[in-house]
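Let me give you the structure first, and then I'll get to my questions.
For this depiction, one protein chain was excluded, whereas all remaining protein chains were kept in their positions.
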Amino acid sequence: MPVESSETMPVAHSGDVVRVRQAVRTQAVAVGFSLVDQTKIITAASEIARNTVDYGGGGTLQIEMLREGTRRGVRLTFTDQGPGIEDLERAMTDGYTTGHGLGLGMSGAKRLCNEFQVKSTPGQGTIVTLARWR
Amino acid sequence: MRQAAQTIIPTLIERDNERILADWTACQKREGVAARGQISEAQLGDQSKRFLTELRQGAAAGTLDDLSGPEWDGTRVLLDTVAGERAVQGFSPAETAVFVLSLKEPLFTLLREEVGNDVETLARETWAASLLIDKLGLYTIEAFQKSREEVILRQQEELLELSTPVIQLWDGVLALPLIGTLDSARTQTVMESLLERIVTSSAEVAIIDITGVPTVDTLVAQHLIKTVSAARLMGADCIISGIRPQIAQTIVHLGLELDVVSKATMADAFALALRRMNKAVTDRAQPKQSGE
Partner (left out) sequence: MGEIPILQIGDCLLVSIQVDMHDQLAMSLQDDLTVRIVGSRARGVMIDISALEIVDSFIGRMLNNIAAMSRVLDAVTVVVGMRPAVAITLVELGLTLTGVRTALNVDKGLAMIRRIIDSEGDLRAGRK
């Protein structure tokens, strides 16, 4: 999958969550997403960014602009070296939360994206990859 | 398989280019190629000139009975363009093919003059020329068909756009009559525009009428449900009207939870909408004076 451009930013504290939203918006607009599609991927990014800050102990986000033929898309990769996710399947169900949240972060974000992948090793960290195509 | 070097056609075209062009143009005029007036003589002349150039190059480098090789790329591209334009301009397939086929006459005439005394060669060359031009003619017709299909497809899409307008029935009451088979993409677009209209018209009630929808599958039903939920989040309410018995059965059969009020007809839905907004339709108090 040809990557047209790539940008990395820290996702360490809650102020970064706002910056993540702004950065993802910029890319989504550049790729030409409709308003609804923009909103979906920015919201998904916000959910995962917050997880990275609250549960992952902070990490990084890589934003990639993709182009495959005439198709264009945006891929986001959130990486942290936190405690990891114990029960991935449970984490992906609606309403499950270990904190004070609504428990919609992961499952909700998945519904908002075309591609969604989680790789997590307890004790080592988590990598969440999401992508949305035009 | 004819070898490129064994035909004199490219040489003839190069040598007598002006004359072939003139004779061909005369033929085209006679056959009424530009009769509709949608294409000017200058344009036609330009296309003819370019075609002759491509034809000469193709015939010189490639085989005469197979147009798929790279030597014929230029010719094919030109014919695609010409056929595409004709399709859009409303010409018939025959009128478009005649552009190519009318080249036979001037070419045959030239061949007869050139090798007329050699019956063998004349027969061979004439056959080769005829075959080639037939192939080009057929290719043109197919390119025309393809272009026509694209035009029709685009018109269908535009028709679909027109067939799902959002209508304002009253202050604060919108109606969306859905017509035809809904596919996922179109349903999404239609629903988004309904939500936009709800904002711009400050409409508290939106009636989605599905009388004109023959079938509702799970995907479409889900879109409907999502739209209703989104409208509620925004502060408006939806009523679904026009649910036919078959659709009601499908919905129950699929186990879908339609958590929205539904009415059999749009009239019923409109009446409900007015009630919700605390409005009523009453008779005028004063009877009109006799004589109006």
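In order of appearance the chains are A and B, and numbering begins at 1 in each one.
Please note the rule applied: contacts are C-beta pairs under 8 Å (C-beta built on N, C-alpha and C of every residue); 3 or more make two chains touch, one makes a residue touch a chain.
Everything quoted here is computed from the prediction, not taken from an experiment.
Looking at B:L111, B:A231 or B:I247, the residue that reaches the missing chain in the full complex is B:A231. Subunit A residues in contact with the hidden partner, per the touch definition given at the top, are 14-15, 17-18, 21-22, 35-36, 38-40, 42-43, 46-47, 50, 94, 100-102, 104-105, 107-109, 111-112.
Not every partner is drawn; the one left out touches subunit B at residues 192, 195-196, 198-199, 202-204, 226, 229-236.
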